[in-house]
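Apart from one protein chain that is not included, each protein chain of the complex appears where it belongs.
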Amino acid sequence: MTDGTAGTAATQAPEENPVLYVARPMATAARQFVKSLVRPSTIVYPYERLEDPRFRGEVAVASGKPIGVGAVWDNYRGVHALNIATCISCNLCAFSCPDLCIEMVTVPGGDPKHPKKCPQIDYGKCSYCGFCSDACPEGCLTMTTRYELSTPKRSEMVYSPQKLNEVFRSKLPMNPIRLERPENEDRILLDPPLCIGCNACARDCPTACITMLDVPKPEGKPGAKLPKRIWKEPVVNDSDCVRCGTCISVCPKECLFWGSRP
Amino acid sequence: MSEMWINMGPQHPMTHGLWNLRVQIDGELVRAVDPEMGYLHRGIEKISEDRHYNEVITLMDRCCYVAGMAWEHLYILGAEAALQVRPPERADYLRVLCDEFQRLGSHLMWYAAFVQDLGLMSPFLYGMRDRDLVLDLFQSFTGARMTYEYMRVGGVRNDLPPGFADRSRKVLDWLDDRFREYDALCLGSTIFRKRCDGLGVLKGPEAIAHGVTGPMLRAAGVKRDLRKDRPYSAYDRVDFDVALADSADVTGRYLVRMEEMRQSVRILRQVLDWLDHHPGPVVADRLPRWLGAPYAPVGAEGYLLKRNYPKGLGLSAIEEPHGEALSYVVNDGGEHPYRVKFRSPVFANLSAASTYLVGYHVADIPPIMGSVDVCVGEVDR
Amino acid sequence: MQPQDLQRALAPKLGERLLGVEPFAGTAGRVRFERTAALETFRAMRDDLGFAHCAMVGGIDWVETREVLYVLWSDGARQYALLSTTVPANDAHVETASGVWPSANWHEREAWEMVDITFDHHPDLRHLLMPDGYAFHPLLRSFKLHEPEELEVKVRHV
Partner (left out) sequence: MSTVTLYSVSYDLAHDLLFLLGWILHYGPAAAAVENPNVVTGLGVLIFAAILLAASMLNTIVLIWYERKLLGRFMDRRGAMHVGYAGLLQNFADGLKLFRKHTTQPAEADHVGFYFGPTAYMVSSLVIFGILPISTGWNSGALPLSLLLALVVFSFAPLFIFVSAWSSNNKYSLMGGLRSAAQMIAYEVPLLLAVVAVVVVAGSFSLTTIVYEQQNYWFWGPLVVALVVFVAAMLAEMERIPFDLPEAEAELVEGWNTEYGGMLFAFFMLADYLRALVGSILIVLLFLGGWTMPGWVPSAATSFPLAGIFWFMLKTYLVFGLFVWVRASLPRVRTDQLLRVGWNRLIPLSLLSVFLAAALVSVRCLPVFGCVPSPGG
């Protein structure tokens, strides 16, 4: 079956040694025993933690194991931290959640007509994939190094925005990775014949990047015959747009859509 | 004692997972076996149909709990083939890095479980201890120890953190030393050799007919390694050898896996050197919007937009730590894959169980199944 | 190996029942055949073309029809080849490949229970992943994961 031996590493078991018999494994185990008499490789978890500063550089224990060799804890995907102050309620985290564990709930501080909504995370469902913090356009939802969330109650697994905000204030190391946006991202496009100029998109846009501009009075639209109607159409400022799609979902006439046209 | 059936599983130390091996025994001899799967069936293929292309990645990590990164790679290659996306070169190398670290992690886990099956106690801890270093490294650049969610359609999530290469090299040096220790503990022990030589023999032609792949096949002397035969990502640009053994038994599989770990270390050194000198983007810059992150889910007050994405069927095959893994992703132009199907190497290796278990002792079942390296997560999916 | 090679080797044996060989990225080609010619195709692929390893048998549910997809590997050519045959949904059965490749056994069991394609003369067509007596075929498109609010999807092409 083997065609040629190029690029192959044929392995062969060594001959059994009738003299040493079991001496080699016993000697190996004894060597390990002597090495770990000073300090075994175990990190005694509740008392020592891998994220302790002492493990940030490598601690070579007597057995030689480079403990802490991978401990860059800034990247860790643990409990989320939410900065409520900078949250723009764009829904992107909830949209991007594969497990549907994020729910947008009202927090105090918004104006009564358009209440401010921030993510509430159910850690009973969360898979810590980090898609939400990747999607967050403002960087207000990040992940921290906190990983201990055991609780006796299921209801305590649901972290309200305020609780997530407390995590933010606790100044844990946070995941610094912010994904760059792709260059030719799709944009919000308008189908002008369908637009009725209702202002819903501009009203609900979380970044206020939609402005309603006056356009000449079109023909053949409902209400076109009314004398005092001022016709407006939305114009999206692409550099501010975070591509959350809120405008598309609130548009009553389905005249906004994703597109890649310049 | 006449012949009787015993159930090895679903809760049994031999299974290393959740499955049931029904064994017909005559005294201590195995007469027939019948593996029963499905205890861990989570319907990953079905759930994938309801998920966004990138969101399937979260399932892939849970597909095989010892080789999550390899399965991410497998799926991503299939999805990229279906969607016609090319990752940048640095992402290719990063994927090879992930794959090979995952192979190290998986084989170390295999080593730990395998020696435990033989009753060796200390090496089990040694294997787990050394695997932990690999997990440490994974955690330092993906942010998680087992559920990485690192690869994306069109690249990988993020670049390596500073200092990663040095730390990895330290771990690789450490592992190089450990492999000698492993060999002393296993091959140097006469009891080990007496237990494993000539055990679970599965010769080449029979192995091919039964679809057995991976280290089991290479231990039978068949040189088939998709990394060489059908190079994906950057495997055509790194130098390594295919580990082979000709004894086709448990010792042969041990030797092949050990040699594969050494080759992985060799590949990793090359990849780390390359990555040091070739900075660059890690995600394809011309990604379609729907692969980014957000979209309006079903059930939300929104409209799904059906678009004319390139339709097609993407086939991908990688050499997973356990063997040949295949997947196809059918893309019908929607936001979700139309159909995702995975071929798990362990699935096929287990389906051939009667060829290498019958005729041996009951006490031989754990080492033989240990040498198969069962990961039930990917069998049941 | 090229698609033409497959065509040349298979056409004399299958004749009309070979529906075509199309190129497929990363493989030797994708062979479409009539299901009545299944066994001849399998034998020809294994014996004449050297595809000794049947890597996967999978089913795709295209609602009206179902497609059975075989992925084969040849150690000589170091290439994959795809075989696919389409069967109508109301009469979904095809000859088993497990007589030619024993490795197809479990894959066909899975395809049967997941996508409801019956494999004739299969030695052991039992449930594999689902419990015995499970009445549904989960990977059919008609099997919904969650039935709720069937949102009307507004289709719009750009």
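By letter and in written order, the chains are A, B and C; residue numbering begins at 1 in each of them.
The criterion applied here is as follows: a residue touches a chain if its C-beta (ideal position, glycine included) is under 8 Å from a C-beta of that chain, and two chains touch if they have at least 3 such contacts.
Predicted model only: the values in this text are computed from it and were never measured.
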| query | Which of the chains on display does the removed chain touch in the whole complex? | reply | A, B
| remark: Missing-chain contact among B:53, B:126 or B:254 belongs to B:126
| message | Touch as defined at the start, partner being the missing chain; which of A:42, A:83 or A:207 qualifies? | response | A:42
| chain A residues touching the omitted chain (full complex) | 22, 25-26, 28-30, 32-33, 35-37, 40-42, 44, 63, 65
| note | Interface residues of chain B toward the undisplayed chain are 1, 4, 6, 8, 12-14, 28, 115-122, 124-126, 129, 185, 189, 191-192, 194-195, 361-367
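By definition in this document, only the chains that are shown with their structure count from here on.
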| query | So, what's the distance in Å between the C-alpha centres of chain B and chain A? | reply | 26
| request: Specify, in ascending order, the residues of chain B that touch 2 or more different other chains. | output: 222, 303, 305, 307
| request: Pull out every residue in chain A that's touching 2 or more other chains. | output: 1, 254, 257-258, 260
| Within the complex, which stretch of chain A touches chain B? | 1-3, 7-14, 16-18, 20-22, 24-25, 27-29, 32, 41, 50, 58, 64-66, 68-72, 74-77, 92, 95-96, 98-100, 127-131, 134-135, 143, 175, 177, 179-186, 243-245, 248-249, 254, 257-258, 260
| Partner chain A, residues of chain B touching it in the complex | 51-52, 54-55, 57-58, 122, 126, 129, 133, 135-144, 147, 149, 157-158, 161, 163-164, 167, 170-171, 174, 177, 181, 184-193, 197, 204, 221-223, 228, 240-247, 251-252, 255-256, 258-259, 262-263, 283, 285-290, 292-297, 300-303, 305, 307
| task | Name, in rising order, each residue of chain B that touches chain C in their complex. | result | 37-38, 41, 43, 45-47, 49-50, 81, 208-213, 222, 224, 229-230, 298-299, 303-308, 315-317, 324, 326, 328, 330, 338-339, 341, 343, 347-348, 350-352, 380-381
